[in-house]
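Take a look at this one; I'll ask things after.
Here the complex is missing one protein chain, while the rest keep their positions.
Entry: chain A
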Amino acid sequence: MGSITLSKVSKTFGEAKVIPSIDLEINDGEFVVFVGPSGCGKSTLLRLIAGLEDVTGGQIKIDGRDVTDAAPAERGLAMVFQSYALYPHMSVRKNIAFPLKMAKMEQSAIDKKVADAAHILNLTDYLERRPGQLSGGQRQRVAIGRAIVREPSAFLFDEPLSNLDAALRGTMRLEISDLHNQLKTTMVYVTHDQIEAMTMADKIVVLNRGNIEQVGSPLELYKSPRNLFVAGFIGSPKMNLLEGDYAKAKNGKTVGVRPEHIGLSKDSGLWKGRVSVAEHLGADTFLHLDVDGIGPITARAGGEFGASYGDTVYLTPDETKLHRFDDKGLAIRA
């Protein structure tokens, strides 16, 4: 079991109100990702759940039990840190065994659990090494191993992949998703990388300045962002946000159209633009264009759409997939 309930949780550091007031329900077995720009309070929120920071106000419940004032170890949670936070003076085996040793488990049971975890994480051959002798990916797996042996009611991940290189990050992303499918334990994952959020989450919590902007599944956030912030944050490349005459014609203050929802042609279209930068990724080409009467627009073209700097391209936004926002930045529905 591992449901987490936050009610009116707030956190103040001195004068700074990092989290004004947050209500959030995390269901058992869910993979929840907190995402937002740096300084949005996502790590603080995770640390509040972990018990590494004390809440200023509000209540935190785990499986219905009030843990607001409980010590980190009493909450039954395990955490994986950005810096891995392995014990450098202990072997991999001892690192993984540490939480079990702290729980005063019998040595034979510890050995078995460590062996199992090492097997799941491909660490069997490295058990006698020190963390300093491992690669970044292996260290991260040790950190995960140390978390899973405890059989926690939920895992907390604090930007666990941001110290890894791009290729390894992709692999580890899959491994963590795979782990979640195997263990079916609640996971709360903090990242500033919306791709990690989109690919791994059952539920994404978008945070901005300590407030929840929107909670929803990746596709919900993608398809119907509640406000301009979420619209701009979710999706890569970013949604084009247009104001002015075109927006007025659509009865909104701002109109958003995603780069992948713009039809491109070399002959005719609604708008006429010139390519300022063309990013060829192989399968896709991202075109950054200067559009007459509209301004800069990013559009996604197929890999075979040949266009380079200075070319004239005609654009037609898919009007069924426009996002309209009012003057408060909130989405206008229907």
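As a working rule, contacts are C-beta pairs under 8 Å (C-beta built on N, C-alpha and C of every residue); 3 or more make two chains touch, one makes a residue touch a chain; residues count from 1.
Operating definition for what follows: contacts and distances are computed from a predicted model.
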Given the choices "ABC transporter domain-containing protein", "NuoM family protein", "MBOAT family protein" or "Sorbitol/mannitol transport system permease protein", state the protein name listed in UniProt for the chain not shown.
"Sorbitol/mannitol transport system permease protein"
Contacting the left-out chain in the complete assembly, out of A:S83, A:T171, A:S217 or A:S236:
A:S83
Considering the complete complex, of A:R150, A:R173, A:H192 or A:R226, the missing chain is touched by A:R150
Sole contact to the chain not displayed, among A:M1, A:M102, A:I195 or A:L219:
A:M102
Positions on chain A where the hidden chain makes contact:
50, 52, 71-73, 77-79, 81-83, 85-89, 98-99, 102-103, 146, 150
